[in-house]
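A short write-up of the structure that comes next.
One protein chain is absent from this view; the other protein chains keep their places.
Chain nomenclature is as follows: A and B, assigned in order of appearance, with residue numbering initiated at 1 for each chain independently.
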Amino acid sequence: MALSKKLALALAFGLAAGGASAADLRIGLQEDPDILDPDQSRTFVGRIVYASLCDKLVDITPGLEIVPQLATGWSWSDDGMALTMTLRDGVTFHDGTPFNAAAVAANIERSQTMPESRRKSEVKSIASTEVVDDYTIKFNLTAPDATLLAQFADRSGMMMSPTAAAETGADFGLTPVCSGPFSFKERIQQDRIVLEKFAGYWNADEISFDSVTFLPIPDTTVRLANLRSGDLDMLERLAATDLGSAKGDDGLIIEQAVSLGYQGITMNLANGERAKNPLGEDARVRKALSLSIDRNVLNQVVFEGAFAPGNQPFPPTSPWYDTRFPVPERDVDAAKALLAEAGYESGLEIEIQVTNNPVQMQMMQVVQAMASEAGIDIKLVAKEFATLLKDQSAGDFTASQIGWSGRVDPDGNIHQFMTCNGGINDSKVCIPEVDALLDKARVSTDMAERKASYDAAREILIEELPILYLYHVTWIWALDDKIAGFVPYPDGMIRLEGVSFTE
Amino acid sequence: MSALSDTAGIAPGPQKRMKSRVWAKFRRNPSALLGAVLVAFFVCVALLAPVLPVPGPLETDWLAVRKPPSAAHPFGTDEIGRDVLSRMIWGAQASLMAGVVSVFIALLLGIPLGVAAGYRRGWTDAAISRVTEALLAAPFLILAIALAAFLGPSLTNAMIAIGLSAMPAFIRLARGQTLSVMTEDYVESARAIGLTDLAIIRRYILPNIFPPLLVQATLTVATAIIAEASLSFLGLGQQPPAPSWGSMLNIAKNFLEQAPWMAMWPGIAIFLVVLGFNLLGDGLRDALDPRET
Partner (left out) sequence: MLGFLARRILIAIPTVILISVFVFTLQKLLPGDPVLAMAGEERDPEVLAFLREKYRLNDPLYMQYFHWIGGVLQGDLGISLRTRQPVLTLIGEKLPVTIQLAVMALIIAVFIGVPTGILSAYRKGTWIDWLANIVALSGLSIPNFWLGIMLILLVSVNLGWLPASGYAPLSEDPLRSIQTMIMPAFVLGTGLAATLMRHTRSAMLGVLKSDYVRTARAKGLNERVVILKHALRNALVPIVTVATLLFGELLAGAVLTEQIFTIPGFGKLVVDAVFNRDYAVVQGIVLCTAVAFIAMNILADAAYRILNPRMRDT
């Protein structure tokens, strides 16, 4: 026993010594990213890797303002039909290819035309690109598009080396070449992704690590244990339930930011036969369900109070939140009254599908218990995510618990869900007035004007409730206390500019 | 044991003697008795679940979320304030059901196929044997995972998946036993006096292949319970909010640090009930083995 303890200590000591010698930052991820091609990838976790690998035309501040990254400045034409950007001089891609207006044009073309591209809808409004000079590019649009800058702050704005993209085609993601602070070194699926410092980075002074290693570890307890043992330097998406114990740990720093997305229940209003159910047919029933839920208690019980209760597509902290409609208090009597009005005095049974992951299931079980007190008997149907999505698009559901990871521009959280022909409008809600308002908000570049349109739409939607919003996830990062300079962003990314080891 | 007594009509004397000899052997074996007691205990718990004085397995109490064991909740509470003891008791139903029903499925499909292969031989045998080998070659759990994923996650589908995965072993056993019984003189003479195939199978083959199948079935129940727990643990078995030990573990692993008791009880219960079936199966094997006395 004594011997094994000594041995374990010796091993642990050797480990710590080995970890400190190189400035390698080890980050624990919740999942293994999909393909590392900004035009093809779709996972949230992949974007965390891109934040170190691929620079974008523009970036955001924690307050969601658009700021320069590869583009140093931009201006809109008066009619909003053209966007001109000046580009940073002296930037090269990891393979030495120079970054210039032609490279931007090639990137946009790839996003628009590559068959595998999942960015098509994001850059749909660009009719043509014009290389004005080496460091000026002009985007001519088919219609004014206020969301374009925000798209450029995400995967559509990530610049890949045109040389590499032409060479590797659809397999670009196996050996991605961008212009970010770190270049791709190796990837072993489900094990790690290693990036090395890119010496030629334009902002290299801000980068203090020689390499970054991303390690996917799905189990939150295990991820935290690895951070504590020194195997990881930081991790993303700490489980809310681990928050208490992590905060009590002196060796750890906890950072948080309310996300841009939401979690809610999507109702089937007109998507096929199954829309014919009390929930889909009568807004009063939906409202009763909403009133039966205590969003604060839900947040306390399931998420230790770490998340943000919500009732709109934007969190209450967002500048786009309509403060006229605060998060409603629970009111079981009002819920019962509404049900009685709708003809369900003796209660009713509804079905809600939910992904079979433990946290979502737990959350919905609490909702189930709350709703039953108002006489709404919820039958939960657990499905795998892929099946749930399929059934949801096909209209094979009455209500579906699903979320949205959120976009920087408010349009991304509402337009495609709430307009008659919206791409992800699975509830098939169709209110011409709302369409008009949301389209209007899309083309204006004036924030106050856009906010007025969104508020007007909210007035209608808060009564219709095609999606019953429940809460907004809070991103929680846990860091070893030797790390300094980390800034939490609402997009959940990890930006390494200015981050360093203090030792 | 009922099938054994069915055969008493044919040859009452020796059968009865054999039965009492088996029982005597079984009774003298302490581990077999321990197994029987364990199994009986869990069966009783599962059957008595509705009348035991515990809260309902779905009753939540938001004021008592993840509370350690106490007088009010002897096994503690879970992540949304349900009584863990109650969920353990009701979970016993799911686990035992999964074990017994999936083995029943395997027997129901495996015995006819195995007996047919052994009895008919020739092409029937070749075809059934190839399919059996193909099924045996796919690793049990991977096959069950794929099947459960394909059928959709639910306890019923997990049982079907486990049953289908366990079936080849029974086909093999039934086939082998049938082949060896077929060489016995009494089968030959039964044929000679013109008994139909079905009659021969019912009178001579089934009673003779029964003891080894009983042993195998008991041991497979143990495997099946673990398999159900594994599938539920991966999210492919019993669906919440209904309790099962595997799905309780699936959730518990997220709260290891805050609520270790949530992970402890289901594991112990699976261990004990599986141990019970294994001991019982071993005991039956020894007792039914005609070679050793």
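Here is the rule we go by: a contact is a pair of C-beta atoms (placed from the backbone, for glycine too) under 8 Å apart; a residue touches a chain by one contact, two chains touch by 3 or more.
The structure presented is a predicted model; accordingly, all values stated were derived computationally and were not measured.
Considering the complete complex, the chain that is not shown touches A, B. The missing chain, though absent from the display, is touched by one residue of A:Val58, A:Leu215, A:Ala335 or A:Leu496; that residue is A:Leu215. Although one chain is not displayed, chain A still touches it through residues 5, 8, 11-12, 14-15, 18, 32, 34-35, 42-43, 115-118, 120-121, 170-171, 173-174, 188-191, 215-219, 221-222, 225-226, 228-229, 231, 384-387, 389-390, 393, 404-405, 423-424.
Interface with the hidden chain, as seen from chain B, comprises residues 30-31, 130-131, 133-143, 145-147, 149-150, 152, 222, 226, 229-230, 233-234, 249, 252-253, 256-257, 260, 263-264, 266-267, 270-272, 274-275, 278-279, 282.
Here, only the chains that are shown with their structure count from here on.
Chain B has its Cα centroid 45 Å from the Cα centroid of chain A. Residues 219-221, 224, 239, 241-242, 244-245, 297, 300-302, 356-359, 361-362, 365-366, 368-369, 380, 382-384, 387 of chain A are the ones touching chain B in the complex. Chain B contributes residues 60, 62, 65, 79-81, 149, 152-153, 235, 239-241, 250-251, 253-258 to its touches with chain A in the complex.
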